[in-house]
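Complex shown without one protein chain; remaining protein chains in place.
A and B label the chains in the order they appear, each numbered from 1.
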Amino acid sequence: MPYLYNTPEDQQAMLEAIGVESMDELFDPIPAELQLDRPLDLPPAMSEMELDKHLSTLAAKNRHAGQVVCFLGGGCYDHFVPAVVDAVASRSEFYTSYTPYQAEASQGNLQVVFEYQSMISRLSGMDVSNASLYDGASAAAEAVLMAITATRRHGKIVVAGSVHPEYRTTIATYLENLETDLVTVDTPGGVIDPDLLAAAIDDTTAAVVLQQPNFFGCLEDGHRVAQIAKDAGALLITAFDPISLGILARPGDYGTNIAVAEGHSLGTPMSYGGPFLGIMACDQNLVRRMPGRIAGHTVDRHGNPCYVLTMQTREQHIRREKATSNVCTNQGLFALRATVYLAQLGPQGLRETANLCLQKSLYAAEQLVAHDRFSLAFEAPTFKEFVIRDAENDVEGLLKTAQQNGILAGVPLGQWYPELADCFLVAVTEKRTKDEIDSLVSSLTNSSTPVHAPV
Amino acid sequence: MNPEQLLFAKTHEWIAVAEEDGTKIATLGLSAFAIEALTDLVYIDLPAVGRKVEAEQPFCEVESVKAVSDIYAPVEGEVIAVNDALPNALETLGDDPYDAGWIAKIKITDEAGLNNLLDHAAYQKQCNEEAH
Partner (left out) sequence: MRNTQDTQSIFELSKPGRRAARLPECDVPECSLRELLPAKMVADAPPALPELSEPAIVRHFVNLSTLNMSVDTHFYPLGSCTMKYNPKRNERAAAMPGFADLHPYQPEDTLQGMLQMLYEMQETLQEISGLDACSLQPAAGAHGELTALLVAAAYFRDIGEVRTKVLVPDNAHGTNPASAAMAGFESVTVKTTVDGFVDLSDLAAKLDDQVAVFMITNPSTLGLFEPNMRTVADEVHAHGGLIYLDGANMNAILGITRPGDWSPGKGGADMQHYNPHKTFSGPHGGGGPGAGPICVTKKLAPYLPVPVVVREARVARREALENDVKDNNSRPAPHDSQLFRYSLDFDQPKTIGRVRAFFGNVGVLLRAYAYIRTHGPDGLRRVSENAVLNANYLLSRVAHFLPVPQGRRCMHEFVASASQLKRDKNIAAMDIAKRLLDYGYHAPTVYFPLTVPEAMMIEPTESESKETLDAFTEVLFRITEEDADLLHDAPHTTAVSRPDEVRAARQPVLTYSAE
């Protein structure tokens, strides 16, 4: 066994010290009738070499973003991860440590969390951030629960149809066994219609949930939505795209009360959708309702500045069934990655990254709609994603053809929006080159031979 | 206020009842014994003015670093005032528990709960028992 260090002699000596005859006797407290009388039905052990080969074979059966050109988005993006992020995150003092219960043995992690909170707060324009949650969707659901307790309104949550469908499903699941209803306001125009939104809200509404840019890539009128929510006494929850904030107005700027985000694009690879980084930041007056860990600055007994986990009375290990959430740990390693990523990019780097996404995605959209077959499904301005409508209503065929040309061209929308069955979502990150965009266009318009190997 | 003239709940709140314009008002705080036992308070979550409270039900909380304690309303009524200075001066609770450290005033709508309160001597006896 590779990770056991006691020799048979050690084991014998230890059994004697304990005062038992055998390993089996150690398990006497488990009633014999409950013990498994056969080996587990699992494949036999592998050596490191065999394991490496086996996993390499499995990995080779997948086509990864280095082998194809990826225009897929919908909440997970092929952004660039600087080497510095990997180098820092592979320090095993970070990745093999745990939640900083003993502050003196965890100042590294605690300071990282504090710096993470500070950067997320500046990024989002919100007062405070927690130490992170599981992912963007569950962070949105946690924000909804937080809004319900903060407002003491249990009637309903109003969510825009332009919010990521999987985020909406997640919120619905969290609310399923509670008294609060989830009301979806349709967004046939690709963005929220203020009149429809206002009509859906009443004095039992705890919060309005907005995504910015929304699932279709379109920019919502955050100020307007915030005003509508505020007028009704409801909170505004905004799910934002961290990269977009290199350019776009920050959630705090337009009156968001709780900002959440999927933070993987800050230095964590796509990883088939997880593990990811749930970002949550909020107004100062809501901080005691916030779920999850929070690090704070203080001094030690010598007066030296240092960091601790703080406001722990919110949490499950103290408040149990009255806790703000059952969340136990944060996504420490990915909060670290995000912190390093934001430091590496700095304000100008983030702005340039966002600008590249914006410019390239608009170029891609222009090139596509130059062909009669394609049009933009929505008029609203977009950031790095846009929805293309296929006049010939053959999204499946189009995406398949592109795939044969080595391009993952987009995400079909019919699975979530039947009325958009003739549409697909295209995401263009800073990594995509003009050549790659041109080959996307040519493969979708069948006007040239493949430039990339088939997927 | 002199603690010997106050009433106490088993849950360690002190209560002073006064009559203003024909309605009875209960002023409430936490006993010195309770403050000492809670150690190093860090936060108080004051109720909203206007909140209806029920006898022997929690209506606000105080927190130390790693514990939360409910504060119970002794009687049924409505919160008509809270001590807004407390959250930024929690040491007042310990320094002057029976005057500046008051927490809330409740307009009593049902006096029944008052019958369950202890006088100072009886409360002292309870504290002595708890301390052992």
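We adopt the following convention: a contact is a pair of C-beta atoms (placed from the backbone, for glycine too) under 8 Å apart; a residue touches a chain by one contact, two chains touch by 3 or more.
Model, not experiment: these values are computed from the prediction.
Undergrad: For the chain left out of this view, which of A:Asn285, A:Asn355, A:Asn393 or A:Asn446 touches it?
TA: Considering all chains, including the one not shown, the answer is A:Asn355.
Undergrad: So which bits of chain B touch the chain we can't see?
TA: Touching the missing chain: residues 40, 42-43, 63-66, 90.
The rule we apply is simple: only the chains that are shown with their structure count from here on.
Undergrad: Could you work out how far the Cα centre of chain A sits from that of chain B, in whole Å?
TA: 45
Undergrad: Would you mind writing out the residues of chain B in touch with chain A in their complex?
TA: Residues in contact with chain A: 43, 45, 63-68.
Undergrad: Under the touch definition given earlier, write down the residues of chain A that touch chain B in their complex.
TA: Within the complex, chain A contacts chain B at residues 288, 312-313, 318-319, 322.
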